[in-house]
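One structure, as structure tokens, below. Some questions next.
The complex appears here minus one protein chain, its other protein chains still in place.
In order of appearance the chains are A and B, and numbering begins at 1 in each one.
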Amino acid sequence: MHADAFDRYHDKESFIHRLDPRVKTIVTVVFIVSNALLPDGAWLAFVLAWVFLLSVNLLSKLGLIYTFKRSFVALPFALVAITVLVSIPGNPVASFRFLMWDFTITDAGLLRFVSILIRSWLSVQMAIMLVAVTRFPDLIHALEHLRVPAILTTIIAFLYRYLFVLVDEVYRLLRARESRSAAASGQRSGGSVLWRAKVAGNMAGQLFLRSYERSDRIYNAMLSRGYVGHLYTLNPHEMKSSDYLVTAFAIVLIFVMQIIGRL
Amino acid sequence: MPIIHQTQKFSTPDCEGDVLQVRDLHFSYPDGHAALHGVSLRLCSGDKVALVGPNGAGKSTLMLHLNGILDGHGEVEVRGQRLTRDNLPAIRAMVGLVFQNPDDQLFSPTVFEDVAFGPLHMGLPEAEVRARVDMALEAVRMSSYKDRLSHHLSVGEKKRIAIATVLSMNPSLLILDEPSAGLDPRARRTLINLLRELPITMLVSTHDMKLVQELFPRTIVMDEGLVVADGLTMEILENEDLLTAHGLEKP
Partner (left out) sequence: MLYSPAPLHIPDGFLNVAVSIICWVITVITLGVAISKTNKSLGERQVPLMGVMAAFIFAAQMINYPVLGGTSGHLLGGALAAITLGPWAGVLVMTAVITVQGLLFQDGGLLAMGANILNMGLLTAGVGYGLYRSVLGKSRKTQLVVAGIAAWLSVMAGALATSLQLWLSGTSDLRLVIPAMLSVHALIGLGEAAVTVAALGFIFRTRPDLLDEKSASAQGSRGWVVAGILITLAVVLLSPFASADPDGLERVAINIGFINNSQSAPFELIPDYAIPFLGETSISTIAAGAVGVLVVLAVAFLVGRSLQQKRAN
């Protein structure tokens, strides 16, 4: 498998794709903050937020399945919220016995739990769409414009570029390990957990050195092209008046959702 | 049997060295390993020269001296300017060095950013930078790749973009390290045609003797940190004793 599968950009021609990456970044963040601010059980506002997501999805021609399929990445984390079911006082809904303890699920606990899941589910979909409609290098430009320090955006740009190269290297290392970890017939393959972790550690060490040496060669390539310690970039993005309009419109919509959620 | 290293005289083209002169260059790595033992050579405008020799002969070390990344004893002169600490930026703009592994050369997320890196760091104005990028991509026939992501390119495409990243600096001398390594036959053919077309002085290190025969009128042979032969490619390739002594093969 090639590391290309990591790219999340969904190449389509659409109004949303053409927006300035800053607009998309800001609206995404505002949307996610607004979700976090909505009170528990603000069902109408949750539905409206979902309609907002669907509209963006339709406008960007991503296809509903695309975001839906990947929207459950945060679901395993719901496990940490499951305790609120039984820890918030309220009218009992159901009770069960687990080992030696009795638990009672309350209506207030259920309300909190479902609200947390919905907030998370909505936010994650917005984040999925952000990278689906914005090429990652453009996102880095947006961060530069939004005053994220250059040293960080530079590291992120390098990380993005070499992620694919190094992940390919990891695949090669893992394949080499696989092809050598045979088991004698009737024997279990591979020693103790700690031994396996040590093998992984050796691979990590090897990868570290290769990366270190690669950074030397990259540094030489940068020197050869005039780098003397300052990085200059040309930023191709310019906010058009339509970009400002879209930002304002989206933020007003999100604000209205917030008011409805609090009525 | 020890190899006697003495530069063999061949009929070299008349050359004053107006593009590059290297005189008596010595270099040892910090760990004590001596890589260059007094290398001298000259390149003239329009020369296309192959640099061959076994691994460890010092070819890559020599190349890293030509734009001052390594700093040994001896003299390097580019277009009549002696390379010193002060004129490093100017020299680096004149000597375009393309590294062997294009993944090291292409360090930016997009093709445009990579090709623009050199001109931007030379301090050129934005319009000029954009013009240079277009010119360089046109020269390697990759104009439509401007907005592509570097990690989506094939090896052959990466090599051509890597060349564009230094062409955009408008260099007087192009230095390539193993340009045909790792290419499939079609990508190799495209690269050969490209190198033939480029109207620029070049010094190319390679193990690909067919490439040498086809493309370069002049060849320099290095071994154990010395230039052991310098002359017309046809004559060097006919000298089987020389080729065998330095681990090379007739194509």
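Quick notes on this structure:
As a convention for this text, contacts are C-beta pairs under 8 Å (C-beta built on N, C-alpha and C of every residue); 3 or more make two chains touch, one makes a residue touch a chain.
In this text, all values refer to a predicted model and were calculated from it rather than measured experimentally.
Remark: the absent chain touches shown chains A in the intact complex.
Only one of A:64, A:93 or A:159 touches the chain withheld from this view, namely A:159. The missing chain lies against chain A, touching residues 1, 5-6, 8, 28-29, 32-33, 35-40, 70, 73-74, 76-77, 80-81, 83-84, 86-89, 95, 100-104, 112, 116-124, 127-128, 130-131, 136, 139, 149, 151-152, 154-163, 165-167, 169-170, 173-174, 190, 193-194, 196-209, 211-212, 214-215, 218-219, 222, 227-229, 231.
Keep this in mind: only the chains that are shown with their structure count from here on.
For the pair chain A and chain B, the distance between mean C-alpha positions equals 42 Å.
Residue ranges of chain A in contact with chain B, taken from their complex: 3-4, 7, 135-137, 140, 157-158, 160-162, 164-165, 214, 217-218, 220-228, 232-234, 236.
Residues 64, 67, 69, 89, 92-93, 95-97, 99, 101, 103-110, 112-113, 116-118, 120-122, 126, 129-130, 149-152, 165-166, 169 of chain B are the ones that touch chain A when the two sit in their complex.
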